[in-house]
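All protein chains but one are shown in place.
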Amino acid sequence: MPIKNGSEYIESLRNRNLQVYLFGELVKEPVDHPMIRPSINAVAATYDIAIEDPEIGSAKSTLTGTQVNRFLHIAQSSEDLVNQNKMQRKLGQKTGTCFQRCVGMDALNSLYSTTFEIDKKYNTQYHTRLLEFIKKIQYENLVIGGTMTDVKGDRSLSPSQQEDPDMFVHIVRRDEKGVYIRGAKAHQTGCINSHWLIVMPTMRLRPEDKDYAIVGAIPVDAKGITYIYGRQSCDTRSMEDGDLDTGNSQFSGQEALIIFDNVFIPNDLIFMDGEVEFASMLVERFTCYHRRSYVCKTGLGDVLIGAAAAIAEYNGVSNASHIKDKLIEMTHLNETIFAAGIASSHQAYKTPSGNFINDDMLANVCKHNVTRFPYEIGRLAQDIAGGLMVTMPSEKDFRGAVTGPLLDKYLKGRKGVSTEDRVRILRLIENMTLGRNAVGYLTESMHGAGSPQAQRIQIARQMQLEYKKKLARRLARIPEGENTTDSTLIAESSDYFDRIFGLKKEKQNNA
Amino acid sequence: MPIKNGSEYIESLRNRNLQVYLFGELVKEPVDHPMIRPSINAVAATYDIAIEDPEIGSAKSTLTGTQVNRFLHIAQSSEDLVNQNKMQRKLGQKTGTCFQRCVGMDALNSLYSTTFEIDKKYNTQYHTRLLEFIKKIQYENLVIGGTMTDVKGDRSLSPSQQEDPDMFVHIVRRDEKGVYIRGAKAHQTGCINSHWLIVMPTMRLRPEDKDYAIVGAIPVDAKGITYIYGRQSCDTRSMEDGDLDTGNSQFSGQEALIIFDNVFIPNDLIFMDGEVEFASMLVERFTCYHRRSYVCKTGLGDVLIGAAAAIAEYNGVSNASHIKDKLIEMTHLNETIFAAGIASSHQAYKTPSGNFINDDMLANVCKHNVTRFPYEIGRLAQDIAGGLMVTMPSEKDFRGAVTGPLLDKYLKGRKGVSTEDRVRILRLIENMTLGRNAVGYLTESMHGAGSPQAQRIQIARQMQLEYKKKLARRLARIPEGENTTDSTLIAESSDYFDRIFGLKKEKQNNA
Amino acid sequence: MPIKNGSEYIESLRNRNLQVYLFGELVKEPVDHPMIRPSINAVAATYDIAIEDPEIGSAKSTLTGTQVNRFLHIAQSSEDLVNQNKMQRKLGQKTGTCFQRCVGMDALNSLYSTTFEIDKKYNTQYHTRLLEFIKKIQYENLVIGGTMTDVKGDRSLSPSQQEDPDMFVHIVRRDEKGVYIRGAKAHQTGCINSHWLIVMPTMRLRPEDKDYAIVGAIPVDAKGITYIYGRQSCDTRSMEDGDLDTGNSQFSGQEALIIFDNVFIPNDLIFMDGEVEFASMLVERFTCYHRRSYVCKTGLGDVLIGAAAAIAEYNGVSNASHIKDKLIEMTHLNETIFAAGIASSHQAYKTPSGNFINDDMLANVCKHNVTRFPYEIGRLAQDIAGGLMVTMPSEKDFRGAVTGPLLDKYLKGRKGVSTEDRVRILRLIENMTLGRNAVGYLTESMHGAGSPQAQRIQIARQMQLEYKKKLARRLARIPEGENTTDSTLIAESSDYFDRIFGLKKEKQNNA
Partner (left out) sequence: MPIKNGSEYIESLRNRNLQVYLFGELVKEPVDHPMIRPSINAVAATYDIAIEDPEIGSAKSTLTGTQVNRFLHIAQSSEDLVNQNKMQRKLGQKTGTCFQRCVGMDALNSLYSTTFEIDKKYNTQYHTRLLEFIKKIQYENLVIGGTMTDVKGDRSLSPSQQEDPDMFVHIVRRDEKGVYIRGAKAHQTGCINSHWLIVMPTMRLRPEDKDYAIVGAIPVDAKGITYIYGRQSCDTRSMEDGDLDTGNSQFSGQEALIIFDNVFIPNDLIFMDGEVEFASMLVERFTCYHRRSYVCKTGLGDVLIGAAAAIAEYNGVSNASHIKDKLIEMTHLNETIFAAGIASSHQAYKTPSGNFINDDMLANVCKHNVTRFPYEIGRLAQDIAGGLMVTMPSEKDFRGAVTGPLLDKYLKGRKGVSTEDRVRILRLIENMTLGRNAVGYLTESMHGAGSPQAQRIQIARQMQLEYKKKLARRLARIPEGENTTDSTLIAESSDYFDRIFGLKKEKQNNA
């Protein structure tokens, strides 16, 4: 029976007997844990949007012919990718946090084309298996967690060179029914809130790393998996009474460490096994989709801009020219991020497997701006908020018999604005710039889908300096061939400009 | 006979007997003037691209059914607008300067929909007249200059309030055949290189400004027009011997002041006459198209990045990590501009007249980044170039009997690189950051299509703070209606989010 | 008996029976409260530095002739002010937080010169009283809290215009022994850790605001005072077991709301009473000293740079060029702040009372950079730290029987680095960029001593545009007097350039 909406989704998570540790203890039922629940609510919103806003939140599956949640859809066009971005922004607006479901969406899409190309080369069955798996989850309407980032150990060594072989997830045993893996995946967004995990390698592999080239689907409650919950700034406020001090009491993100100890993957859920040369293709396609998925942060930006505008109004300064100017700047930066996401999706092209992938240069440009602008937007929000945001007392003081009336008297703002409403907005700004959702809005914006330097490397690979040098030499009237690298001999590592300037069609035909 | 290519275009400009003043004197034949010619070459490139790269440089006209230069095409889809951006970048790459033809393209497209709406309201014939005019110029393949910016006088007064009524172009006389206008238009890009000028008002008008609400087409060589050529940094280097010191000897921009003194516009070339309330619609649609047209600067950015990479190579430092990092940063900024242009075009929608207009918020975001990033890209190019760019001697010294050999000996860089090639690239960087094309790459990027503050005002108009405040209040759990402006009563001045989140179709149907 | 060191200071705070509310309840003994104690430790460090580093931490009082804590010293020279900056940086380095004692130091120094000038005009005794008070606290070696920021109510109204007269602290009753005040002061740094409070008006007053022009000293445990403790990000981590998750378990800042209800000030402790026109002098001098005191944040910056360098070393990436480059950038920004503080102190001049005051323009420039650069330094620290900073589990998980060994195995970094040490540094970075001390390093850097706009207004007042326009006109060869404001008639509101260019001596002689 497919899950129909957010509430059914939440129910579907109960009684799974997961091994989730938090503060050193096993969590009885994550669904009911006050510190975990807000992250579940955020995922639930991804179900509800498919109903409330079907054009954005769902799509017609070419595999099943039915309308499915867009997070489970294989992109058939540029427009499909653009719509992912729009859905991401909308959900960011609704939850003010990380709703945790993009990794799975981007993993499915990158696996779709990669398995096709493995099969083509090796005559394997990965693509067919994957199609079956996707059909099933589309039908049941499940949450997929894509798990990629290994803990890595000594970063100067490859997987098989590590002193401890478990620093990267790898196959430790095989039998006729499947394989058994061991290792750990760090920073796993929303994993506990998922139904299935797709394990994937995290980087380019070498021939000797064969056992690390494993991709497969695993139920979240599979035997041998331990989850250790990540702390977040101000996380325990969710466990205090009241809802005021959390700032955003309903929604939060979720990060955990997953430890796999002899976890089984049956053959029909294995989508790569030893084809090391395809690991980098998978990783690159995944990061290409995923760096553009950070458009979600513009939805959070919208909330933060709204909060800053609201507190300015409550403080009676919304007409000050410097306040207006800061709101404009925040908007400008936020839309600059959005634009790069949309442009990347617009410039998508068809892969040999038939699905679409967005432009990689612009995806990296999008994500790279995400590592900068939310910090500046956050700084400006704190500027507008005023110092009270970090000096005001706790909710208990606002409710206290002695302190309540004093605070009510003295922390009043503009006439007609209740002290509590003012506090609520200030706590929301704190939540997004210092507190629990600052983790998602700031630090995850920095490191998710690769740290800034990863984007710079990827931009470097595609910046086509030989092409640009040629433009410069031509205008400077330097004869071709003179003291320059012969550009006809150079295979530029990117076809960014080919695609911009309309040569993409031929390329595809040849592909 | 239609103009077929760049050379024919150049010939078409001869013998027009224009009143062009430069250095206080009448220019005999602009085509042959060494300081003017590079700007003509840049326009010629807009003809050649239609032949060399028809997919980008031309389009099938729905008016004539034939393939026409894209600069004369009325956009029929988002893709048409995206292709404008691609053509703009490509021409920027080819010329390293302003090729002067976007104003006309954007003027035609904004007039197309505005005349349609005037006719609908007033039952006038402007749209039909305009279609005839467009068909003609598409057939003859002519250059259209859009002239908008009045000299404005005292900026605190409206046109009809000015002490001198000529501070804005206006009708001074009428007869049964047409109208006569007087006034001046400043910063007129490429006007002398055009065949026709389209005169348009420059801002919102009031009922009493009726005579200023005039739009019409005028041949460039019409009686009563005087052109005064604008100076540019290092302009006279084009008049020195040799081609080295100019940096880019072939291409430059062109700006002039146009003075109209009793210039006649016949009735069938009048496209607005007195409908003051449509002036702001025309201006806003024009700036919407045009701010996104500044994507052309990414083509110039490509040249400058290429020049910086080339000089780094010549200096033997292209592997230094800080050099690579600066090239990456330049690329990142350049592509961030490009992305906003593409996104704006992608988010285009159909006007009631049937043509397409790009998204205004993203167009403003695009242009606003153009007022910042080229300066930073230029700064980084100067960083990579080294100080020699501004201390090296003139071409005459390089050719001099005494000085030539000394310079050749002492200004050598890395082995195998000729001193002259090194100098050529340095002069190109100087050209784009201090010299003649810095006017286009920097100052015009700042002020063209409206100064930074104009974009901020436009972003402010569309930033939908009420919508965003509502998002914040909902997450902060502030009950609706509590100490807030009732958002149901507020007609947000923008439908940006409506269009993002897919409600645009209905809106259009209602339009 | 004078307090000799940090431990004695801590003991001196016991048994004062303060009315401190935290989480809605009265705190029994703040000294023993785990959430409050770290802020007391930070103040204790200001005692210890006077012993460990007497040249920086103490000075010879001209009032008593003995060596006193520098925080209680009246500045006698530029060098004294420079040494304040050096002490501030050093204490920032030692505590990584706000040590809360600068407000008192800056209050004493600004009162010193202001009372002198009131007495001169009104023949009052404020200065003499203040000298007695200072001698006493210098002898007893006490902590002074300067309380300035009123809660302000409706910001568009003056104190006496407020609906509720208590929105600004004011005299509610007088008798022959002294006055009684009512009102509240917000964001009171370190107030509970002080021995005396000096109440001061917060802004320019008007004749009708006479009762608000009150300055006086009050013991922290005076009858009628209520303190409500401010929440900080992650504050309750100090109340959990262990010391790991706090990041900096020893030190923190302190902000509280103080409510005065009929609090008595005896006549000999009143330093201003009704001289409304001196309120702005006092406020301006205080902010002048205090904006430069934000040099303390460079000490915190040193800690954060050190933490970033340490985690880079632990992660084995300290030789990556982009890591080194980020550490350089952080240092550059940090030293840029420091430089402005030192320059402001260097450019100090003598007030009529004989003490020294630093340059106001440069103090504002210093503070304005403090509202920007710590955010960028923090962003770069998060970049270097990696995502683990916000996804790693709690200390209890690290100590847990099941989870401890798993975490130890999987979160290892470079060989030879213990997982715990890595976690400790990451938690310190979290502490300073999201957690408890981010309040001091970021948000207080933004709003303390006036929000950014306050500095911009003050910079505007001193930027001497008439002088600069004259420079420009002279070089442009525009004849004096031509279409310009006659600069001889303009009394520039600042003598910044006079002091730079050596005219200060004469001015002082005339003063």
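The chains carry the letters A, B and C, assigned in the order they are written, with residues numbered from 1 in each.
One rule holds in what follows: a residue touches a chain if its C-beta (ideal position, glycine included) is under 8 Å from a C-beta of that chain, and two chains touch if they have at least 3 such contacts.
Given the structure is predicted, the values throughout are model-derived calculations rather than measurements.
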Among B:Leu442, B:Ile459 or B:Ala472, the residue in touch with the chain that has been omitted | B:Leu442
Which of these touches the unseen chain: C:Ile56, C:Ala107, C:Met167 or C:Cys234?
-> C:Ile56
Of the residues listed, C:Gly247, C:Gly386, C:Gly435 or C:Gly450, which one is in contact with the missing chain?
-> C:Gly247
Please give every residue of chain A in contact with the chain that is not shown.
-> 321-322, 325
Note that chain C touches the chain not displayed via residues 53, 55-56, 82, 86, 89-90, 93-96, 243, 247-251, 302-307, 309-310, 313-314, 324-325, 327-328, 331-332, 335-336, 338-344, 346-347, 361-362, 365-366, 368-369, 416-418, 421, 424-425, 427-428, 456, 459-460, 463, 465, 467-473, 475-478, 482-485, 500-502
Residues of chain B in contact with the chain that isn't shown?
-> 21-25, 151, 153-156, 163-164, 166-167, 184, 186-187, 226, 228-234, 236-237, 245, 255-257, 259, 315-317, 320, 322, 371-372, 375-376, 379, 382-383, 386-394, 396-397, 399-400, 402-403, 406-407, 409-415, 430, 434-435, 438-439, 442-444, 446-448, 451-453, 456
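The definition used in the following text is that only the chains that are shown with their structure count from here on.
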Euclidean distance of C-alpha centroids - chain A vs chain C, Å = 39
Whole-Å gap separating chain A and chain B, where each centre is the average of the chain's CA atoms | 38
Starting from the mean Cα coordinates of chain B and chain C, work out the distance between those two points in Å.
-> 50
Residues within chain B bordering two or more other chains | 325
